[in-house]
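A short write-up of the structure that comes next.
All protein chains but one are shown in place.
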Amino acid sequence: MSSLSDPAPRLPGQQYFASIARWSPGEIIFWAALLAVFFVPDANLPLYGQIVIWGLFAMSLDLLLGYRGIPSMGHAAFFGIGAYTAGYLGKFGWTEPISGLVLAALVAGLVGWLTGRVIQRVSGIALLMVTLGLNLILYDIVHRQSELTGGDDGLQGVVIAPVLGLFRFDIFGRTAYLYALAVTFVLFLVARALVKSPFGLALLGARENPRRMITLGTPIERDVSTVFAIASAMAGAAGALLTQTTQFVSPATLSFQRSADVLVILIIGGTGRLYGGFIGAIVFLLLRDWLAALSPVYWYFWIGFLLVIVVAFFRRGIVPSVETLAQRLRRR
Amino acid sequence: MTSVLTVLFNGVAYGMLLFIMSVGLSVTMGMMNFVNLAQASFSMLGGYTMVAVTQKFGIPFLASLPIAFVVVGIASLVLERLVFRHFYGTDDLTQVLLTIGLIFMSIAIVTYFWGSTYQQVSVPAWLTGQQEVLGFTLERYRMFLVVVGGALAFVLVFGLERTRFGAIVRACVDNNRVARACGLNTQLVFALTFAIGGGLAGLAGALSANLLGIDPNFPLRYLVYLLIVVSVGGMGTISGTLIAGLVLGVGDVACKYYVPQIGGFVIYAITVAVMLWRPHGLLGRRA
Partner (left out) sequence: MRTLTLSLTAAGLVLGLATHANAQDSIKVGVLVGYSGISSLSGQQTDAAIKLFQKRYGEAPGGKKIELIRRDTTGPNPEVAKRLVQEVVTRDKARILIGPDFTPNTLAAAPIVTEAKIPTMVIGAATTGIIEKSPYFTRTFFATPQQCKPLAPYAVKNNWKRVYVMVADFAPGHDCEKYYISTLTEAGGTVVGNVRIPLSNPEFSAYMQRIKDSKPDALFIFMPLGEPSIGALRAVNDSGLKASGVKILAVGDTTDETYVDAVGDAALGTITTGIYSTQHDSAMNKEFVKDFEALNGKSPRIGWTAIAIWDAFRLAYDGLEAQSGSSFDPDKFMAFVHGRSFESPRGPITIDKATGDIIQNIYIRRTDKIDGVLQNVEIATLPNEGFK
């Protein structure tokens, strides 16, 4: 019996979207913890700042791969485009970080949108090869045009002004960490709203059964370009964050190594959960740092082993596996 | 004119090497739908086997080639039985990541046993230097590669088209379910094909060590070329891999000769163009 004081009775669809939009306690704890880390004395903020940036980068790939099912082996191209844009802005006088970041993200997003249009018809191995090929071509150009880009030595003379005119990028990595965290959180909110919206559902549907989605009238081709644009823009933002916090940009930002690393990070953490990218980044980077210190020549072995184990036994990645485990425990 | 033909010849030799390295991957991808990037590690293993066998046991270079084939063939068979067959039927990305993990492990294992330096590779004197052939001065080792590659291509295509085993393999590639329904032991066929593909990769590694050098980072350096040859040629087709290898080999060498400023990026551009035009590769068939 609906009471007269009930505002507008919700339709089942709206109820659905409202219910999935609720914040779980785990999510709140996650972000609170990331903020709290800043206050821990002697915390390794430079490392944690980079973990946050990788997490954002991996999350952007999640939108493409996890939610839309488009595997990309060249996602670093957009990271690098954002990084270099922010670098050139900083080099030629546009030193304000926040506007520089927005501009870098827009440029990367535009290129991403174009790429989305180009790869419409391709799927499977061909898609992997095209994304890989484009990434390698971009890297080759940037790397060899050392007069324009500084090549391997990196772009020289990048100057980034203090955030909001107040907070200088200090050598302890304090400003860098909070800045990266703030930007990442904002973009996360955007991504979260996106995947929990009808658009997000349409992506999932197109991932599972494109033909059915077409019969429902979904503009899946336009959606592919859109999600590509958004994922690329976020990757570009991550790249810009790296440039601004380190005042340096080199071709390593668009290398195949980076594309492969972010893919591995996302798979380890789990696709289709948005948090998978962050968890994967935390696990991968901390583990790599620790293993490299223990066994500098042989840490490759353990990373390879980890990858094999994750793929074999925790195929869906850490986050979904933990979720399943939690559910099973709750049912007991 | 001499230069043009010499360039062509060198390109063909390079293409033959790419072909031998990639043919195993093409067959396993086409037949079992299994993306085995660890083929690059098999090639590395073949190279190290050749070096170990010629330097430690004094076995002549030519004899070391079939040894590399057999050793790596057995190793890939073992790996297939123990690890890979559990992943048939999983999606491409899973297989890519699994085999990349294996590549990382192989790099560390090789470093552990052989160290991180490049191996000293030497071939018998009759394979070094140049030879005058019909007015052209050609490198002997490259002539050797062309001969071996051509012979292998012939054997493989002939084997596939004309022998009973070849017919069985083709049946399994075309339609696994029906083949099984006809009573063919697909498991055995898969295992054997895997072994042959791996052995070929090992052979390629042994052959390429003299031209390309051998060190623990070998798989990561050549992985991209493997993928390019296989995807451009089409999966599951030997002729496709051969043509792709030759096109890419000749294209690469020719571009570097005539337009060196463009350099290596031609190979990537060709790949992207082919993938957009014919996503299943030049000679691949729609699954």
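Here the chain labels run A and B in written order, and each chain numbers its own residues starting at 1.
One rule holds for everything that comes next: a residue touches a chain if its C-beta (ideal position, glycine included) is under 8 Å from a C-beta of that chain, and two chains touch if they have at least 3 such contacts.
What you see is a predicted model, and the numbers here were worked out from it, not measured in a lab.
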Touch criterion as defined above, residue of B:119, B:231 or B:271 at the omitted chain: B:119
Residue of A:66, A:133, A:173 or A:304 touching the missing chain in the full complex: A:173
Hidden partner chain, touching residue among B:172, B:195, B:212 or B:238: B:212
Contact set of chain B toward the excluded chain (per top definition): 3, 6-7, 10-11, 13-14, 111, 115-122, 128-130, 137, 139, 141-142, 211-213, 215, 217, 221-222, 225, 252-257, 260-261, 263-264
Residues belonging to chain A that touch the chain removed from view: 42, 44, 46-47, 50, 140, 143-144, 146-147, 150-154, 156, 171-173, 242, 246-248, 250, 252-253, 292-293, 296-297, 299-300
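Throughout what follows, only the chains that are shown with their structure count from here on.
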Intercentroid distance (Cα basis), chain B paired with chain A, Å: 35
Residues of chain A defined as touching chain B within the complex: 71, 118, 121-126, 128-130, 132-134, 136-137, 140-141, 144, 256, 260, 263-264, 267, 297-301, 303-308, 311-312, 315
Residues of chain B touching chain A in the complex: 29, 35, 86, 90, 92-94, 96-98, 100-109, 111-112, 116, 224, 227-228, 231, 235, 263-265, 268-269, 271-272, 275-276, 279-280
